[in-house]
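Structure first, commentary second.
Missing here: one protein chain of the complex. Every other protein chain is in place.
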Amino acid sequence: MATHEQAETLADATLPPEDIEHPGPRQYVVVAVVLAVLTAIEVALFYMEFIPRPVATGSLIVLMILKFAIVALWFMHLRFDSRVYRRLFITGIILAISVFLIVLLTFGVFFRD
Amino acid sequence: MGQAGGHPAAVQTPHTATGLDNRKLGMWAFLGSECLFFGSLISSYLLYRGRSIVGPYPEDVYDIPYTSVSSFVLLMSSLTMVLALNAIQRGDHRRLRAWLLATALLGITFVGGQVFEFTVFVNEGLTISRNLFGSSFFVLTGFHGAHVTVGILMLLTLFGQSLSGHLPTERALRVELVGLYWHFVDVVWIVIFTIVYLIP
Partner (left out) sequence: MSIAVPTRQPFFRRPKATSGLVSWLTTVDHKRIGILYGVTAFVFFIVGGVEALLLRIQLARPENTFLNEETYNQIFTMHGVTMIFLVVMPLGAAFFNYLIPLMIGARDVAFPRLNAFSYWVFVLGGIFLTSSFFLGGAPDCGWFCYANQSLTSQGHGVDFYAIGLQILGVASLAAAVNFIVTILNERAPGMTLMRMPVFVWMTLVVNFLLLFAMPVIAIALFELGFDRLFGANYFNPEAGGDVLLWQHLFWLFGHPEVYILILPAMGIVSEVLPTFSRKPLFGYAAVVFSGIAIGFMGWGVWAHHMFTTGLGPVANTAFALSTMFIAVPTGVKIFNWMGTLWGGSIRFTTPMLFAIGFVGLFIIGGLSGVTHSIVPSDFQQQDTYYIVAHFHYVLFAGAVFGLFSGAYYWFPKVTGRMFSERLGKTHFWLMMIGTNLTFGPMHWLGMWGMPRRYYTYEANAGWDLWNFVETIGSFIIAASILIFMVNVVRSVARGKAAGDDPWDARTLEWTISSPPHHYNFAEIPTVHHRDEHWHRKYAEDEEGTPVPVVAGAQEHEEHEEDEHAEPHMPDPSYFPLIAAAGMPLIGYGVIYKFWPIAILGALLTLGGLFGWSLEPVAEEEH
């Protein structure tokens, strides 16, 4: 067990700055509304067949990443918590994306119609 | 501590070398590994997209409005989850139970919706053994649904513990941990909804 002073020093090194206000219920509802709006945009994009497919696909991916990040940063509190948690999670995400991108590339998935 | 938007009820810095709680660190490590779990399933799905030799194909069976409502339900359950955590951190146990129950009910709605959707697909001829689409779709969404179900069980357990007086404010971390798991399951669905259902 670390002594209290040492724990606090190490903890300080891993916490983000204290000046960010932690969200309350009202802020969380705002976040949820944003997420709902983004979802609505996604569904709308699906139906807008006049948009060229690569643009639609790209936009959908961007929206997906945005929603993912918002849930992670606010609901999962990563924005206000120690950076260590963020690193653990991002390592898993980046690793998964990287290796599977390569696997799918070897299968030529992105060169088919 | 009745602050609306301030730091939650003061929790002592855990006596660990990093100052972080063991269980929270463990949960985040586990969620990191789950990225690889779902990443493998999603990649398998992507590999086989468009390669099924016989139908039904996605465009034959998908009901996007229906699934959109389902997705909305799950997204809102993340809101109720975070409100539940906020409630226990403020010491408001009645609201805690209300929001926990709401989250569980929304989760049950989602899983119920999935089960219904699967039944419809099966009736339309899409089974796990029918073609590549059937295999990769049902296994991916099935594992997701199983994860949601485990989450519902944990939420109901917390609800029961709170009812019987075994979930005091000092044990808010338990709600936080279940919450992290629940939000992760939501986030996976965000990816599945876009990649599996929406992207042509």
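Letters A and B mark the chains as written, and numbering starts fresh at 1 in each.
Assume a residue touches a chain if its C-beta (ideal position, glycine included) is under 8 Å from a C-beta of that chain, and two chains touch if they have at least 3 such contacts.
Predicted model only: the values in this text are computed from it and were never measured.
Student: Could you tell me which displayed chains border the chain that was left out of the figure?
Tutor: When the entire complex is considered, the left-out chain reaches A, B.
Student: Just one of B:29, B:73, B:105 or B:173 touches the chain that is missing; which is it?
Tutor: B:29
Student: To test your reading of the contact rule: which positions on subunit B touch the chain that is missing from view?
Tutor: Those residues of subunit B that touch the unshown chain are 14, 16-18, 20, 22, 25-26, 29-30, 32-34, 36-37, 40-41, 44, 47-48, 51-53, 128-129, 131-132, 134-136, 139, 143, 157, 165-166, 168, 170-171.
Student: What residues on subunit A make contact with the chain left out of this view?
Tutor: Subunit A touches the chain not shown through residues 1-3, 6, 84, 91-92, 95, 98-99, 103, 105-107.
Quick note on the criterion: only the chains that are shown with their structure count from here on.
Student: Where the CA atoms of subunit A average out and where those of subunit B average out, how many Å apart are those spots?
Tutor: Chain centres of subunit A and subunit B, defined by C-alpha means, are spaced 15 Å apart.
Student: Considering only the defined contacts, which subunit B positions touch subunit A in the complex?
Tutor: 3-8, 13-20, 24-25, 28-29, 31-36, 38-40, 42-43, 46-47, 49-50, 64-65, 68, 71-72, 75-76, 78-79, 81-83, 86, 179-180, 183-184, 186-187, 190-191, 193-195, 198-200
Student: State the interface residues of subunit A toward subunit B in the complex, per the touch definition above.
Tutor: Within the complex, subunit A touches subunit B at residues 1-2, 4, 7-8, 10-12, 14-15, 21-29, 31-32, 35-36, 39, 42-43, 45-47, 53, 56-57, 60-61, 63-64, 67-68, 71-72, 74-76, 82, 84-85, 88-89, 91-93, 95-97, 99-100, 103-104, 107, 109, 112.
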